[in-house]
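Got a structure for you, questions after.
Note that one protein chain is taken out, while the other chains of the complex remain in position.
Every chain is named by a letter (A, B and C) in the order it is written, and numbering of its residues begins at 1.
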Amino acid sequence: MQKIGVFVCHCGTNIAATVDVKAVAEALGREPSVVVSQDYTYMCSESGQNLIKDSIRDYGLTGVVICSCSPRMHENTFRKAAAQAGLNPYMVEIANIREQCSWIHKDKAEATEKAIILGRAAIAKVQLNTPLIAGESSVTKRALVIGGGIAGIQTALDIAEAGFPVDIVEQKPTIGGKMAQLDKTFPTLDCSACILTPKMVECAQNENIRILSYSEVESVSGFVGNFTVKIRRKARYVDETKCTGCGLCTEKCPVKKVPNEFNLGMDNRRAIYIPFAQAVPKIAVIDADYCNMLKNGKCGVCSKVCTAGAVDYKQTDTFVEEKYGAIVAATGYEISDVSRYDEYAYSQSKDVITSLEFERLTNAAGPTGGTLLRPSDGKHPHTIVFIQCVGSRCTPEKGKPYCSKICCMYTAKHAMLTREKYPDTDVYVFYIDVRTPGKNFDEFYRRAVEEFGVHYIKGAVGKVAPRADGTLEVQASDLIMNEQLHISADLVVLAAAIEPSKSARSLATLLTASMDTNDFFTEAHPKLRPVESPTAGVFLSGMCQGPKDIPETVSQASACAAKVIGLLSKNKLTGNPCVAHSDELMCNGCSNCANVCPYGAITYSDKEFRMPDRTTKTRRVAWVNPAVCQGCGACTVACPSGAMDLSGFSNSQIMAEVDAICK
Amino acid sequence: MNDLKDRVLRMSGSAVVKCMRCGKCSATCPSYDEMEYHPHEFVYIVERGDVEKLLSSESLYKCLTCFACVERCPRGVEPAKVVEAVRLVAERQQGGNRLKPDEIPALCDPDLPGQAIATAFRKYAK
Amino acid sequence: MQVKEATGFVPTIVAFCCNWCSYAGADLSGTNRLSYPANVKIIRVPCSCRVNPIFFLRAFQRGADGVILCGCHPGDCHYTTGNYYTRRRMTLLFSMLDYLGIERNRTRVEWVSAAEGQKFAETMRSFAEEIAALGPNRRLADLRCRKDAEEAGITDERGSGDAV
Partner (left out) sequence: MRYDEIFAAMLKRAKELLADGTVNRVIGWKRGEFSYDVTPAVFETPEELDAGFVYDAFCGANVSKYLIRESEKPGRILCFLKPCDSFSFNQLLTEHRIRRENVYAVGIPCEGMADVKRIRAAGIDGITGIREEGERFIVSTLYGEESMDRREALAERCLCCKSKRHPVFDELIGDEGEDAPDDARFAEVARLETMTAEERFDFWRGELSRCIRCNACRNVCPACTCENCVFDNPASGISQKAAADSFEESMYHIIRAFHVAGRCTDCGECSRVCPENIPLHLLNRKFIKDIDELYGAYRAGDKADARNPLVNFTEGDAEARIVHERGKA
């Protein structure tokens, strides 16, 4: 039998002017199990709280009902007060008689009657409340960052700076990501490598950071604070501990015609290679698809020339298993396939390139040593056409429905730099809209037009036709002149839509993190929790969450790190005790609950049960991880047997409220 | 609202409001120079509800119905279908036939495939 | 401001509101002093997806004349996907009740965000008016649970008279 105390708040006159608080206290005092019922001017005040605390002690209350403002306002206040008086805080229920009664009704009799009913419903509920204790779980003070681009690097550095160990898992042989391939960065035009490579080196040198390059996440288990992650370390065929990065092997390797992915296949590398000069870690890797030794056992040159004895053809994939408290997805982006747009002739002409290829063509470490030359004949292009929104802002059938966000700015950069370096070049940019929100962004774009004389034409390109003389005929519309233009271009640059990394979808599945239809990770709240995934303990950094430029990526990466540091700084995680739980005796093991759980909080195991006839029986039953469950209750309705229930909002509690209201 | 616009929208099945005004339809149009109103203008003018303006334009008969604009439109607006719908509205008016049977003999040219005339007749008459 | 018909019938209306959007929306209509009928009583649930069809039936059994469920707008669920399940469950439940000949307007789902105090009040007003116009719930009520059954002139439509 519960002993319930009822406390009716006047809230000054906010409640008392419309609700006869004395009558409410009196009426509720007559309800079963209610041993004390009082009213007071301000329950949330110090003295009001003391009144509650004293009553809890004096009457030995097991439940408290407070008729006051919305629980969204003071539920925590009253729970804390109850806890201070030794009552389990979850034995407190609030009847909202201000926002949902006194403030909206004028007739005092009517409002008083409603307040009494709301009070009764709260009493009916609290009768069935059980003390809840928030579960605690420990926190492994180590973070995993998946992806070693600028987002992952920045997040890792910030976490490491705060004193927590971080592992970076990067699927490529080096960290650096897309930013390492860029030439200059807008709007300041500083050299990308100059600002990125020091950060890469810092990662390598930071004692708290371990870089697992050429590695992939294999499996993830556990939950916030307690993830266990298995990482596949792909065979490099080079001993990381021995290789000095001298590069001799990469010069002597006889297999010379391997397309160099760092330069997007515009030049070649060897079968054993270091992706680029500033790679971190600067360790060679053998491309097993091309290496003669690995393919047919004939060669072994690299092994012979390696003075460190680092080459090991027998290396196999190995696995690392590590525990983490937090996981950061920083899987970045890729350039979408533009060959599907026949009209731009990307696959027909070498002189139709993507903007990332253009970056490499203007980069001093690129295939042309930084001189802008046409890929087809190595000649200097005199007319360059940039086409915006290639594959962006389309219907889903035609491409990506979103704006890729970075193209307007990098195209302005490309156009500007081209005009600066080669003033004899005509540069056209065909745009639908020029989108330049960002600090100094529009100014930058205007400079391209006003100072550098880039021809911005509002309109789209309909067709790019390679001609026999090696030029490209660009047919486009100029919407302002209402003309169709025909431009003879030497080079066409496509601002290809970006898309999330292909590996992101499978990673999201491993992490039980949700994704939108475009395969961008979903944030826990689009405005208020933009760097967290809805899955507790999983955080989002950079492009994997949506298109963004470098400054935004770095801001988000640091924000993400702050959230991770906040989590790792805790010794214990206190959960929300209002979570779902399954009655094993009733559970059918049908998986309906797990199917609707947005957090992957429900797992199944085979359990042995003693049957009434003394036999044992093994049944598949659900288990809700209280540290992962967020308490939405979707599972409770999906469960046909009623095995699943939600603490704090149990079936019987809600029905008791229903009964009290309908009585 | 606007009856003519509704008719054109219904007949074409085109969602002109999806247009983002990129002009790729006009950029790709082989009849561009022949036309008074270009494909993107058709879409825009229909969206504004000014169909009468288009009904009297020769542009209706300059569209080759090659569907390049439909193929290229990134937003799935299908401009050629809009043009076609406006043309049908024009031709379905009393005396709206563009090509009359007695005009055909004069058009017959040994170099012109008979199919082309049949097609033109189908396209330009009720 | 209870909705009263000439007969003096005051319907009992239960409103389930999700904690994050609709309950906050109800609070906002209170803060803005936007009134709605006092016979609407709100039950707070964490998410609209917590509401079991059984709760609807229970409310009708115990004498509710109308039951409404409010949650975050689709796509805005605090728990990401909860209200999508709600939408399917309630659509099917309402369809079934309709199929059994129970007045379809006694049940409703509305999406009310935390910023839509106005919408909340309007929704509750219109729902209460609709229920008042429908009259007492006879088809899905448990007569044993209705103290006012006789005075409200409700009889078991089975006509077998075996209700206690």
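Points worth noting:
One rule holds for everything that comes next: contacts are C-beta pairs under 8 Å (C-beta built on N, C-alpha and C of every residue); 3 or more make two chains touch, one makes a residue touch a chain.
Everything numeric in this text was worked out from a predicted model, so none of it was measured.
Put simply, the hidden chain is in touch with A, C once you look at the whole complex. Only one of C:D27, C:D65 or C:E103 touches the absent chain when the whole complex is considered: C:E103. Interface note: of C:L34, C:C72 or C:M90, the residue touching the hidden chain in the full complex is C:M90. The omitted chain makes contact with subunit C at the following residues, 53-54, 57-58, 60-61, 74-75, 81, 84-85, 87-105, 107-109, 139-144, 156-158, 160, 163.
Although one chain is not shown, part of subunit A still touches it, namely residues 585-592, 595-596, 604, 617-620, 638, 640-643, 651-652, 655.
In this text, only the chains that are shown with their structure count from here on.
Taking each chain's centre as the average of its CA atoms, subunit A and subunit B sit 47 Å apart.
Centroids built from CA atoms put subunit C at 53 Å from subunit B.
Among the residues of subunit B, none is found touching two or more other chains. Listing the residues of subunit C that touch subunit A in their complex gives 1-2, 12, 14, 19, 23-24, 26-31, 33-36, 38-39, 41-47, 49-55, 58-59, 62-64, 78-82, 85, 89, 121, 145. Those residues of subunit A lying in contact with subunit C across their complex are 70-72, 96, 98-101, 103-107, 110-111, 113-114, 117-118, 121, 514, 522, 525, 534, 578, 596, 598, 630-634, 636-638, 646, 649, 651, 654-655, 657-659, 661-663. Those residues of subunit B whose C-beta lies close enough to touch subunit A in the complex are 18, 20-29, 32-33, 38, 40-41, 68, 72-76.
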